[in-house]
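Here the complex is missing one protein chain, while the rest keep their positions.
By written order: A and B. Residues from 1 in each chain.
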Amino acid sequence: MSEPSYPPELRYHREHDWARIEGDVATFGITWFAQDSLGEVVFFEPPAVGSQVTQHEPYTEVESVKAVSDVIAPLSGEVVEVNEALVERPDAINSDPYGDGWLIKVRLADPAEGDALLARDEYVALLG
Amino acid sequence: MSRYTAVTESDRSAMLEAIGVGSLDELFAEIPVELRRERPLELPDGLGEAEVFAHLRELAARNRSADDEISFLGGGFYDHYVPAVIDMLLERSEFLTPYTPYQPEVSQGGLQAMFEFQTAICELTGMDVSNASVYDGPSALAAAGYLAKLTNGRPRFVISRAVAPQARETLRTLSAGFGTTVTEVGLRDGATDLAAWTEAIDDEVGAAFVALPGYLGTVEDLQPLVDAARAHGALVVCSADPIALGILEPPGSYGVDVCVGEGQALGNRLDFGGPSFGFFAARAEHLRRMPGRIAGETRDLDGRRGFVLTLQTREQHIRREKATSNICTAQALNALAGVVYLSWLGRAGLCELAELIARRTAYARERLCEIEGVHAIGGGPVVREFAVSLGLPDRDSVRRVVLRCAGERVCPGHPLGRDVPEHPDGLLVAITERRSREEIDLLADVLGRALLAERASSAAAGGGGS
Partner (left out) sequence: MSVAPPVGAEEVRTIFERGAPGRRAFVAPALDVPERPLDELIPARLRRREPARLPEVSEPELVRHYVRLSRRNFDLDSGFYPLGSCTMKHNPRLHERVAALPGHARLHPLTDPARAQGALELMWRLERALAEIAGLPAVSLQPSAGSHGELAGILLTRAYHAARGEPRRTVLTPDTAHGTNPATVSMGGYQVVHLGTDARGGVDLDDLRAKADRDVACLMLTNPNTLGLFDRNIAEIVRIVHDVGATAYYDGANLNATLGISRPGDAGFDIVHFNLHKTFTQPHGGGGPGSGPIAVSAALEPYLPHPVLVRRGGAAGNGSSAEFDLDYDRPLSIGRLRGFQGNYGCFVRAYAYLCSLGAAGLRDASETAVLNANYLLARLRELGVTELLPPAYERLCMHEFVLSGAPAKRELGVRTLDIAKRLLDHGYHPPTVYFPLLVEEALLVEPTETETRETLDEFAQALAEILREAREDPEIARGAPYTTPVRRLDEAGAARRPVLRQGL
């Protein structure tokens, strides 16, 4: 994806991660800015289904040729699904960070945590 | 004095002017006066090239090298014949003087050589992946310990005393840093004590270390050792002799996780202990935790086949404190010698070399054990090295025997007493393709007489009782 894009319906974490919240399940990924900084992603190892993730804490890493980056959980919960397709095709994170490049789905522990996240315009303002 | 700078007086004034300072001293103004050294370093004056050469030659003349005597020294480094093509290739500017290949477009020679080296090591060891070298055998073993620590975090290692003493000690030294304790398991008749091994391994053990062949030369069946370790989920690391792998089934076949070893025997000099290289090969599942540089194949923009350093996110310059090791400079030139040597030997040649050496080693052991008082340590098969006890009271007497043999220009082997205290009168004897039958017969003769002389003189000194 060559042009910056930040869908308005998503919530954003200042460490460049996004969350799509649908009821008590949320999908996580990294933002356009994050994948652009990393460069071509070459490796992603998803966490185990059933494991716990904690808001503001790293739950896995994404690797490009020249860099490694922690991926931060925007919200806490239990991992219910991971994007296995990324193991073979990690570059989906670059080409479609909000669609095919989704990383994990989580059953939320505390939806109120969403208050700590940023709306699209606030996140874009952060990027300056 | 010889120096390699080219700045003349006139260059200097022009350069200072361009910089905009009046003197060289001003360039060092940031250095506080109290830290500046005004008097010269206390070093001998510099010399011209011819004088330096004469001095280095004089120092060389006071060393008894493998050219000065018939040497049966081993213990990890061996006097194999290094073909002239290796000297020629390693002197080439294009291999000798570049840095690590950070700009792959102008480093395809070095990167392809690494890729070829990695292939050769995988073939030799029967493992899936190899890196492009580490410093030496002992540090490769310690690096394997670090890989195990990163993989399972368990608090203990178990290591057979069949692994060379220097490798065991290096593992202990590094483990003290990253916080793992090391338990040693002794030998029985030259091979790992299987009962003690099985008892030492439990679910707290992160890695178990074996050797092929053992330090005292004996080849043991690794399978029971490997099985015992895997039963508790420990990683298995095997330290292997690369020439012996020309005749022995490689560690990969036994299902080990990591195979390491000392590469000096592959086309490298003795050089009083270094530089040589260590090899490090592993099962595919451990790839992302492997230390050191790895070369990978790829294509360029126009579709040409090429090579790059890859999986660099494991390494220190990217992952920094979470790196799989701190290796930056490794042993690339020595590894190049290694792959050229293996290519020079070739598929058949390595087997022939190993078989020849194995036959001569067996012969040498028989001949020495014919000497009165000399017994083999460990009765199992040997392939390039063996240990004997000389029937002497201590290591000092062994050392005297060695010095007597030196008087006849034979170095019979390495006194084991310091490194293997359970065999104070042990001698480690190594055979290479350079040690002919005649030389082995000479060894038996010289050693036999030296032992007689030593026993006679210590009987004379000791009197009736000691």
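Convention: contacts are C-beta pairs under 8 Å (C-beta built on N, C-alpha and C of every residue); 3 or more make two chains touch, one makes a residue touch a chain.
Quantities reported herein were computed from a predicted structural model and do not represent experimental measurements.
Colleague: Using the touch definition up top, pick the residue from B:Glu355, B:Asp394 or B:Glu422 that touches the left-out chain.
Modeller: That would be B:Glu355, which touches the missing chain.
Colleague: Touching the hidden chain in the full complex, which residues of subunit A are there? Just list them.
Modeller: Counting over the whole complex, subunit A touches the hidden chain at residues 39-40, 42-43, 63-66, 90-91.
By definition in this document, only the chains that are shown with their structure count from here on.
Colleague: Report the inter-centroid distance (CA atoms only) between subunit A and subunit B in whole Å.
Modeller: 46
Colleague: Quick check on the complex: what are the subunit A residues that touch subunit B?
Modeller: Counting only subunit A, the residues touching subunit B are 42-43, 63-68.
Colleague: Mind pulling up the subunit B residues that touch subunit A in the complex?
Modeller: 288, 312-313, 318-319, 322
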